[in-house]
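Every protein chain except one is present and positioned as in the full complex.
Chain IDs A, B, C and D follow the sequence of writing; residue 1 opens each chain.
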Amino acid sequence: MLIARVVGTVVSTIKDDKLTGRKILIVREATTENEVVGKPIAAVDTVDAGIGDLVLIAQGSSARLTQQTKETPTDAVIMAIIDELAVEGKITFKK
Amino acid sequence: MLIARVVGTVVSTIKDDKLTGRKILIVREATTENEVVGKPIAAVDTVDAGIGDLVLIAQGSSARLTQQTKETPTDAVIMAIIDELAVEGKITFKK
Amino acid sequence: MLIARVVGTVVSTIKDDKLTGRKILIVREATTENEVVGKPIAAVDTVDAGIGDLVLIAQGSSARLTQQTKETPTDAVIMAIIDELAVEGKITFKK
Amino acid sequence: MLIARVVGTVVSTIKDDKLTGRKILIVREATTENEVVGKPIAAVDTVDAGIGDLVLIAQGSSARLTQQTKETPTDAVIMAIIDELAVEGKITFKK
Partner (left out) sequence: MLIARVVGTVVSTIKDDKLTGRKILIVREATTENEVVGKPIAAVDTVDAGIGDLVLIAQGSSARLTQQTKETPTDAVIMAIIDELAVEGKITFKK
């Protein structure tokens, strides 16, 4: 999964029916030190994430494997909020 | 999902039967400030998007999850028109 | 879908049974002005495309959604021949 | 599959139910000489891998094909620990 930081929100009125009521957030891939490095992409939020949260993103068909995104035309879902990252035994991020 | 701007149209006579009657648009990935940055790709339009619209693109198998693209050999679909984008609390795009 | 130009052919005797009788072409991603920019990849042809044609490529599981590639271990299919591309109202390619 | 080295761990309390009890590790793509080259991504561990192990990563829908990740919203799984890599007849990595 992508390690990403939530940076923004998407408002869309005209969209596929199955996206009605879904919160769509803008995320950017981040390093394990919580520095954003990737381009912004949009992902459906299923864990009530907020701006600034470091999260995990499942992409592709796996983005449809949550209760809220079943059968939905989305290819990216936020399915976990990261509490802590450790690299080589050293904590690099703590919420 | 990819944030992308609709930039053009594709005309194709010889194509897979399931694409008959489908509108195929050219889109390019865009920043949250609506600057195009990506290479042009083709996507099936399911929300009646127009040139210049900022849209969301679902790729991969999820591109087949709309009513119009079910069982269709397409790997990219326009499934939402973006009204507004906000990054870090600041509105970066408004239709 | 990828906009790509057909540039060559693949001959293969030892291959998965389901590919028997399928024409495999070499394509390279192209700009809307028909300049090749991408690396060569191989795709199953389902629309009788020829060298020089500008085509659409569906990748991933969608490559198996044509009649000829059902249940086939291929991740790229040519499913449309492009007649015309228009970007910002200007025709950039015409067959 | 990606050849990758396990470099860290992810702690997450708020996550999709199906990820409960799953160990999520941070991996980075590696060369056949065991030098890390890729950006960190998160993957569900199904083979009890440890920090420093060189492993294989299956991505996309295939990440859901192990017993532990069935129907799980994850797009990356560690499904093999590498004992030895040989390139052009020369052993480049040995555990």
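The working rule: contacts are C-beta pairs under 8 Å (C-beta built on N, C-alpha and C of every residue); 3 or more make two chains touch, one makes a residue touch a chain.
These numbers come from a predicted model, not from an experiment.
> The complex has one chain that is not drawn here; which of the drawn chains does it touch?
C, D
> If the hidden chain were put back, which of C:E29, C:D45 or C:D75 would touch it?
Going through C:E29, C:D45 or C:D75 one by one, C:D75 is the residue touching the chain not shown.
> Of the listed residues C:I3, C:I24 or C:A49, which contacts the missing chain in the full complex?
Counting the whole complex, the residue in contact with the absent chain is C:I24.
> Could I get the residues of chain C that touch the absent chain, sorted low to high?
7-16, 18-19, 24, 26, 39-43, 51, 60-61, 63-64, 71-76
> Could you pull out which residues of chain D are in touch with the chain that's been left out?
Within chain D, the residues touching the omitted chain are 1-3, 29, 31-32, 37, 46-48, 56, 58-63, 65-66, 69, 77, 79-89, 92.
Simple rule for what comes next: only the chains that are shown with their structure count from here on.
> Report the inter-centroid distance (CA atoms only) between chain B and chain C in whole Å.
20
> Going by the touch rule set out above, which residues of chain B reach two or more other chains?
Only 60-61, 63 qualify.
> Once you draw an edge for every pair of touching chains, what topology comes out, line, ring, star, complete or other?
It is a line, because the chains touch in a row without closing up.
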